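Up next is chain A:
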Amino acid sequence: MSETKVNILPVPTFSSLGVNYAKRDIKRYETVKASISPSDNRSVVLFADEKTLSVGELRVKVSRGVKLKLVQVFERQSPYVSKLDAELEDNAELELIQIYIGGSDTVSEVVTRLDGAKSRFTAVIGCTLDGEDKLDINLIAEHRGRKSESSIEIGSVLRGRSQKIFKGTIDFKNGSSGAKGSEHESALLLDNRVRNRTVPVILCEEENVEGNHGATVGRLDENHIFYMRSRGISEEKIYELAARSQLMKAVSRIDDDTAKARVYKALGWGDADE
Partner candidate 1 sequence: MSDLLKTEGLTVSAEDKELLRGVDLTLGKGETHVLMGPNGAGKSTLGCTVMGSPEYKVTGGRILFDGEDITEESADKRAKRGIFLSFQDPVEIPGITLSEFLRNALEQQTGQRIKLFEHKKNLAAAMSVLGMDESYAGRDLNVGFSGGEKKKAEILQLLMLKPRLAILDETDSGLDVDAVKVVSKGIEEYKKSVGGTLLIITHNAKILEELNADKTHILSNGRIVREGDGQLAFDVLADGFEKYIEEV
Partner candidate 2 sequence: MKQKTQVADVDRSLYDFRFEEDESDFFDSGITPEIIREISEEKNDPDWMREFRLRSLEIYKRTPMVSWGASIEGLDVDNIVAYIRPKTRMNTDWEKVPENIKETFERLGIPQAERESLAGVGAQYDSELVYHNVREEVAQSGVVYTDLESAMHDPKYAEIIRSHFMKLVPPTDHKFAALHGAVWSGGSFVYVPKNVHLEIPLQSYFRLNAKGAGQFEHTLIILEENSYLHFIEGCSAPKYYEAGLHAGCVELYVGEGASLRYSTIENWSKNMYNLNTKRALVQKNGRIEWVSGSFGSHVSYLYPMSILNGEGASAEFTGITFAGEGQDLDTGAKIVHNAPNTSSYMNTKSLSKSGGKSTFRSAVVVNENAVGSKSSVNCESLMLDNISRSDTVPVIDVKTDKCDVGHEARIGRISDEAIFYLTSRGLSEEDARAMIVRGFADNVSKELPLEYAVEMNSLIGLEMHGSVG
């Protein structure tokens, strides 16, 4: 009954679009809390599946000069609320790989605070949705450190009646002089009943910054199809390949062989070595 607002857009906009927040009854969910604060370079892989509790709260602190690579694979088919809160010190680096496979109702928030000078945040996200899947992602990169850099890339494939909201915010706070942030989203829609909402926000109160975002949403480019067909590839295969390429950027960044094999299997791609 008591629903909580989650995935709140940092700057609310036209309410009729339904992107300002999601509401979930998270008090009834069981929460698992964890934290990662490595002191040396580290690579961590986490799976959210049916065995996982329905709310995951993860705190990450990357210390000065340390590089953390965090892979999160979401393959749970029942409601799930995920929160990731990351803090980056000077010269710290966080590479975040998120792969959403299905997700009947997943709400996922990532707040990365680039507090340290020259801290870097790279997020590469891939998602594939089908049927009645719902996915709401709220990703915020807060730049406070001088010359901090963030790069956000998300590729997705939507089929069936699936719905996705991707809110990606680059927030240049005062003092983040020399900071750069970029965000790019590509969404491939393969059924006429899908719904894809994209909210690429840039907030800026610092002069000396560079920010850009881009998004392409819709069907496969006709030139692309023509080119592929001219090389003898069937239409079915063209779509399969295109869908695969939306996720490939994220998947290819998984170093751990066991994890990679599991993701390939879940995506129905066969063996990772192929």
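The criterion applied here is as follows: a contact is a pair of C-beta atoms (placed from the backbone, for glycine too) under 8 Å apart; a residue touches a chain by one contact, two chains touch by 3 or more; residues count from 1.
How were these candidates chosen? In short, all candidates are chains of the complex that A comes from, given by their letters.
Nothing here was measured: the structure is a model prediction, and the numbers come from that model.
Chain contacts in this complex place chain A in touch with candidate 2, from the set 1 or 2. Partner candidate 2 is touched in their complex by these residues of chain A: 11-15, 17, 19-20, 158, 172, 174, 187, 189-219, 221.
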